[in-house]
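Every protein chain of the complex appears in place save one, which is left out.
Moving on, here comes chain A:
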Amino acid sequence: MAEQPRLQQGPPGAAGSGSGSSDPARPGLSQQQWASQKKAQVRAFPRAKKLEKLGVFSACKANDACKCNGWKNPHPPTATRMELQQQTASLSEACRSCGHALAEHVSHLENVSEDEINRLLGMVVDVENLFMSVHKEEDTDTKQVYFYLFKLLRKCILQMGRPVVEGPLGSPPFEKPNIEQGVLNFVQYKFSHLAPKERQTMYELSKMFLLCLNYWKLETPSQFRQRAQKEDGSAYKVDYTRWLCYCHVPQSNDSLPRYETCQVFGRSLLKSIFTVTRRQLLEKFRVEKDKLPPEKRTLILTHFPKFLSMLEEEIYGENSPIWDADFTMPASEGGQLGPQSVLSPVTVSGSPLRKGPSVDPATSEPIAGEKRKLPEALTLEDAKRIRVMGDIPMELVNEVMMTITDPAAMLGPETSLLSANAARDETARLEERRGIIEFHVIGNSLSQKSNQKILMWLVGLQNVFSHQLPRMPKEYITRLVFDPKHKTLALIKDGRVIGGICFRMFPTQGFTEIVFCAVTSNEQVKGYGTHLMNHLKEYHIKHNILYFLTYADEYAIGYFKKQGFTKDIKVPKTRYLGYIKDYEGATLMECELNPRIPYTELSHIIKRQKEIIKKLIERKQSQIRKVYPGLTCFKEGVRQIPVESIPGIRETGWKPSAKEKNKELKDPDLLYNILKNLLAQIKVRANTFMSRSDSTRLLLKKSEAPDYYEIIRFPIDLKTMTERLKNRYYVTKKLFIADLQRVITNCREYNPPDSEYCRCASTLEKFFYFKLKESGLIDK
């Protein structure tokens, strides 16, 4: 068994087994198979031979003085094939070391059952294997553990006991929640909004990841110390020893109780091993991609990298909820709770499970999986039914979903290539899924040594920012990027930084300041900026900060507007004043986050919804199949008709909303009179103070000021409004209020804010809103 220990990583068996197993997710259990074969062989020995074998590990009982702890064959076997060629030693054969007969060594076994003998023999085989391992092993830490286990098993054979690993290691489980629970929570947390099919995909990926982890060989403590200098080597060593004793060695050594890595370890181990394991896993899949079955290939090559990146964020993120002992999905996601409640009982069982070489992920999966699928579908549907009561039946939606997700229904590459109306972040999202780009939140730290890669990325970020923001002094950028209070969401492509958003969180003030934001010039207009900001939004939702503030310069305003920022600031000034860096000539902008929106998937979700609606409309249209002639009444001078009087509209299922019905005045004459009365009052009011301030013209008439029309795009005044009213233009109160508001806005826009005009406008505004309420046109 020349299995190279730990140099080439991979699920055991892939390295040297003859099983020819090509699927990396299905480890060929070679060492294990070998051991069990050997055991079967030994157990088939005649009893005499068995006794001889056990005698080697049994103390001499000739008299109390004899300290010999194992019978030694006086005719040492030649190196080759001892079992087959050697004659069975007789019970009278004397021990080479103490001189007492073999019988004296095995006397205690006389009345022992065959089962117990076989159990002891199993241990003998395992001891012999361990002995080999001790010899072959080059790593000192590992060697020590092997040797300890070797001694432990020997002692057990001697005393006919059962091996228990004792000492400071503690007993499993070592951390709660365990890795499996955490990863399943992660799937729940991140993907529960997806369609059942996609969610199932993610679930399968998580299962595969867990399985790989269970059979993954960890790096030795010395390798670990070399790689991750800043991290705690001693803690890892403890975990590593535990893993050897409880998970790894028992895989091929069934005398020891075996536990699954993902069941007994938790976040701390995953933290120490994730980066390396992830790299090795992806590398392995990449190398072996041709051997993967085709249906798995796409799954692994397109979804797995992104899956792992997202998982990484949760593993290293400070406040990730997936590791909470009492993790549940937020109540708002009520519809998705189904699988959660079904999953948890399956995953918390901490007992040693699945012994022996029969572990096959593909076959063991459905045992748990099938149980799960049905209730999940049911609960999901139930929940949906409650949420959209009275709406389109779920079966119909599902049916439509099937048609739009059917890959065969797509029209070939042409459409996807020329998707002129694809969402801005569509490409970026795809690239992330394929692992072409990655997103990482990184920052400098003064308390602990940052690792080399992070520092390199920070330098990369500093370069991108200073290149793209030439007006910012380079020293200033450097200072902030490397400031431990600032963090940066870095966009990585081919291992290099191509963009990022530097930000500072103020958890006590309930907002985050966006400090720098840039994408390197030759990677622009690819949707990376949008995707970056969406990732930042999701990161903040996780950290319970729901406001972004930023000072945007003139070039940045457009970008921030597209990302949902406005100039309308809702955070009270007292909360940010003195916290945020103020820039001259820049505009303060704010973005409020909604924790219920999965931002990185938002445009995708909306696109889906549109598709569904479109399909539903098409269905409805094909059902109704009746064509009405167009309306002619408008040509005849009618200004407005009630929607419900349009022929055929009721057949489509349209219903007037109860709210609108009550609010809008039905009688046009009544509305006319109210508005006429109102306008008259406003004009009187305006005249009283306008004459005083001698500014009648601005408010009542379009000004004669030469630049007025350049600045004011939609001129309106009270006189024009009077004319419009006469012409019966105001068929709804909405039109009237809009014009009135425009009068005020125009005045404010044209005149300086502290001018008399603006003061008048404000007074007038208050007055007419008061009047509107009074006449019942708007709610109080």
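As a convention for this text, a residue touches a chain if its C-beta (ideal position, glycine included) is under 8 Å from a C-beta of that chain, and two chains touch if they have at least 3 such contacts; residues count from 1.
Here, contacts and distances are computed from a predicted model.
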According to UniProt, what is the chain that's been left out of this complex called? Choose from "Ribosomal protein L1-like protein", "6-phosphofructo-2-kinase domain-containing protein", "SAGA-associated factor 29" or "DNA primase". "SAGA-associated factor 29"
Just name the one of A:Leu158, A:Ala422, A:Ile454 or A:Val731 that touches the chain not displayed here. A:Ala422
Options A:His467, A:Lys485, A:Lys655 or A:Lys773, residue touching the unrepresented chain: A:His467
Looking beyond the chains shown, say which of A:Asn522, A:Thr574, A:Ser622 or A:Asn727 touches the absent one. A:Asn522
Footprint left on chain A by the chain that the document does not show: 417-420, 422, 424, 427, 467, 470, 521-527
